[in-house]
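Heads up, the thing below is written out as structure tokens.
One protein chain is absent from this view; the other protein chains keep their places.
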Amino acid sequence: MDSIMHKIKHRVFEIIQTAADDDKASKIFDIFIITLIMLNVVLVIADTFTLPYYIKYISRRLEVFSIIIFTIEYILRLWTSDMLYPQYGKFVSRVRYIFSFMALIDLFAILPFYAPLLIPIDLRALRILRMIRLLRIFKVSRYTNALSVVTSVLKNKSNQLISSVFVVALLMLISSVIMYNIENPAQPDVFINAFSGLWWAIATFTTVGYGDIYPITACGKVLSSVIALLGIGLVAVPTGIISAGFMEQIEQEKEEHTENKEKHFCPYCGERLD
Amino acid sequence: MDSIMHKIKHRVFEIIQTAADDDKASKIFDIFIITLIMLNVVLVIADTFTLPYYIKYISRRLEVFSIIIFTIEYILRLWTSDMLYPQYGKFVSRVRYIFSFMALIDLFAILPFYAPLLIPIDLRALRILRMIRLLRIFKVSRYTNALSVVTSVLKNKSNQLISSVFVVALLMLISSVIMYNIENPAQPDVFINAFSGLWWAIATFTTVGYGDIYPITACGKVLSSVIALLGIGLVAVPTGIISAGFMEQIEQEKEEHTENKEKHFCPYCGERLD
Amino acid sequence: MDSIMHKIKHRVFEIIQTAADDDKASKIFDIFIITLIMLNVVLVIADTFTLPYYIKYISRRLEVFSIIIFTIEYILRLWTSDMLYPQYGKFVSRVRYIFSFMALIDLFAILPFYAPLLIPIDLRALRILRMIRLLRIFKVSRYTNALSVVTSVLKNKSNQLISSVFVVALLMLISSVIMYNIENPAQPDVFINAFSGLWWAIATFTTVGYGDIYPITACGKVLSSVIALLGIGLVAVPTGIISAGFMEQIEQEKEEHTENKEKHFCPYCGERLD
Partner (left out) sequence: MDSIMHKIKHRVFEIIQTAADDDKASKIFDIFIITLIMLNVVLVIADTFTLPYYIKYISRRLEVFSIIIFTIEYILRLWTSDMLYPQYGKFVSRVRYIFSFMALIDLFAILPFYAPLLIPIDLRALRILRMIRLLRIFKVSRYTNALSVVTSVLKNKSNQLISSVFVVALLMLISSVIMYNIENPAQPDVFINAFSGLWWAIATFTTVGYGDIYPITACGKVLSSVIALLGIGLVAVPTGIISAGFMEQIEQEKEEHTENKEKHFCPYCGERLD
């Protein structure tokens, strides 16, 4: 009895986890869940439009249906989580699972539905979290590997990137206060306080330039020009860091690859060197 | 008789295909066709202006002339297509040719002219496809090689690029819905629905910033700032990936180049030195 | 007596300098000063808002408190500066310290407070300099190293970067004068003089494009298009230079690292193999 239960549990675990190449049931499950997530994204977007009543009605039904499926999925994942962390006990592995990033997303994606039953707060805003569930698409291993290269490069270079960002942030902060002091007398309705200055600094540094806020005095224009030109550096420096990071990654892979090929032998005595 | 026919066909094939360096007829043909394509591009553009009657008249004549040439060219290419794929039979090679990318472009470029004769639909919009025919300029081998390097780098790195683009698209989608929810109460005429939010997200992420849509609430400005700064990453990450790709390409070429040179032999004792 | 004084001085020096890993007092001092600097940044920003009287009162008190601490800190740093440059005499090392970058920032950060006592000029603007003191955060060694890599790359490539910037500046200057001549007749209120042209050139080159100034004539639009496209190069060239700089840096580090490992010896006959 126990053995059969265990077999079922193992099969459930196989299905809800990343699909093996020859596991049809698991693949169908994956496609079904991702389709349902995409449908929910469409629903969240559709909700911002004024739609006729019957579409709202269908939309609501589909949402209830999705939530039921997502809830079952969540419970199954929780149930089989001890197989995910075989090194821990049943209780520890479940707690670990509950507080893992994807599980929290999964929970917050279904919670707003049940919330009104428990507390009288409108948590519909949390429905947006269902969109984050789209990350499940990265189960497709090809893209997961590619993404993990990107994230590992960003992680390797994080110190350099953070340092650059900090200097940029400092520069923005300082220039926003200076700009406020320069422009406030000329256009007090636009540069109201240092936050207006910061809003301008970000729009200029990132070269977005909406055009809702810009200097009109000569002094302000000079400062703005300097900031805009430094903004080029804001792109160039992190790009350079990241490029170098990707190159390093490629060379490391190549070295690991050639390590086996590059075993040297002394051609005279035939012994393996190094 | 058959042999002469075959010789003619082979000559036609040589002429309409990429010109050999010493094939004057083929080169003249290439220049003639590209000139005609450029003329058609000018005609398509000129058509958007209000021009006097006699220019419209000339323009129409030139178009008819071009279409006749393009039709003859298309038929000749179709006729000689079995020489392009010598490994296949006559029929298979023609079907293959018809559904190749450039042949489809060629077909769509002449189709709108004949369409009214067959079906009562206005297909003039398809005339724009004639512009794509400008790609024939890449027959000049120097640029074809350069372009093929670019496309091969993009292809090698496509997994990484698609993954980054997917994360960015997700980020855009989520921020557009959040932004709609933040800004809609403050400016309901600008942030009408989630699509307005998406339009804003794209304008901000790509740092275009037309200025037709931007947040006015404090919350919205904070979100917008974050999105604009992440937009820098939107440039930096693919640039880094592509830079690394080009470097890898260069090193591969160099390795292939030096592979033959790098086999060292001691010229005195004749032994190969690793 | 003198020895005790020297010990106290050395301890003070240890505390105010970058903290050793196991020096708790020094770490607490660092955190305290950085917190105080951050508080001052908040005060400078808050000052741009219209706040109720009692907050202004508290803010003023906090400022006086900070200034006192910063003054004490400055005096202590000056006092112990002969330990920073042990190779120089007492007087020389103090003069060196006073004119070092960070010491000047420190001085200008406290000066505006004392200035009214000496001269009847409002130097409150200099309070902004207190924000630069945030650079003290870079005492955390991890980020200092990362930043020093960034600055060393920028320094190595400074000649190439300056040359590019000079060409760009020249291009901007020329195009601003040309643009003024083209657009002034059409919109004399917008393109008032060559400075308006320069303001437009910078907004276009850096792709900020606020939308307050842009050409409306056909000629002007053609020039603007060329400038905007060259603006892409403005990003691409320095980014390329900086990327290459980072790569060079990484390879240099690797070479230094492997230099010791790469001396091969045949362990059997003892001969060194190149």
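Think of it as A, B and C in the order they're written, each chain with its own count starting at 1.
As a working rule, contacts are C-beta pairs under 8 Å (C-beta built on N, C-alpha and C of every residue); 3 or more make two chains touch, one makes a residue touch a chain.
This is a predicted model, so every value here is computed, not measured.
> In the complete assembly, which of B:88, B:166 or B:199 touches the absent chain?
Touching the chain that is not displayed is residue B:199.
> Out of B:39, B:149, B:190 or B:230, which is the one that touches the chain we can't see?
B:149
> Which positions on chain C touch the chain that was left off?
Per the touch rule, chain C residues meeting the hidden chain are 159-160, 162-164, 166-167, 170, 173-174, 177-178, 180-181, 184, 193-195, 197, 203-204, 207-211, 214, 218, 221, 224-225, 228-229, 231-233, 235-237, 239-241, 243-244, 247-248, 271-274.
> If the hidden chain were put back, which residues of chain B would touch it?
Contacting residues on chain B, toward the hidden partner: 41, 44-45, 48-49, 125, 128, 131-132, 134-135, 137-138, 142-143, 145-147, 149-150, 153-154, 195, 198-199, 202-203, 206-212, 234-235, 238-239, 242-243, 245-247, 249-250, 264, 266-269, 273.
> Tell me which stretches of chain A touch the chain missing from the display.
Chain A touches the missing chain through residues 207, 209-211, 239-240, 243, 247, 268.
Convention: only the chains that are shown with their structure count from here on.
> Does the chain-touch network form a line, ring, star, complete graph or other?
Per interface graph, the chains form a complete graph.
> Could you work out how far chain A has to rotate to sit on chain B, using CA atoms and steps of 5 degrees?
When the C-alpha atoms are superposed, chain A turns by 90 degrees onto chain B.
> With centres defined as the mean C-alpha position, give me the chain A-chain B separation in Å.
31
> Averaging only over C-alpha atoms, locate the centres of chain B and chain C and give their separation in whole Å.
Inter-chain centre distance comes to 43 Å.
> Could you check chain A for residues that touch two or more other chains and list them?
Those would be 195, 203, 207-211, 235, 239, 243, 247, 264.
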